[in-house]
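Removed from the display is one protein chain of the complex; every other protein chain stays in position.
Showing chain A:
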Amino acid sequence: MQIQLNGEARDLAPGLTLAQLIDSLGLSGRRIAVERNEEIVPKSEHETTSLTDGDRIEIVHAIGGG
């Protein structure tokens, strides 16, 4: 299946969970927030959220700004 991850197409194995995706990106335990199809996915639901084809995932963090 293919998803949009931070605006870029990415091929993933079917059935992958959000937590597995985050882990594969080396972001486990980092201070991030995740949106799926423009809806927040709370941290508590990362394990139970399975990704599906066409999902648009945004993973964000804090950076310097004014």
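Note that contacts are C-beta pairs under 8 Å (C-beta built on N, C-alpha and C of every residue); 3 or more make two chains touch, one makes a residue touch a chain; residues count from 1.
Keep this in mind: contacts and distances are computed from a predicted model.
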Subject >> Absent chain [UniProt protein name; select from "Sulfide dehydrogenase (Flavoprotein) subunit SudA", "Thiazole synthase", "histidine kinase" or "ABC transporter permease"] >> reply: "Thiazole synthase"
Subject >> Residue among A:M1, A:A19 or A:I32 touching the omitted chain >> reply: A:I32
Original post:
Which residues does chain A use to touch the chain missing from this display?
Top reply: 5-7, 25-27, 30-35, 38, 40, 42-43, 58-66
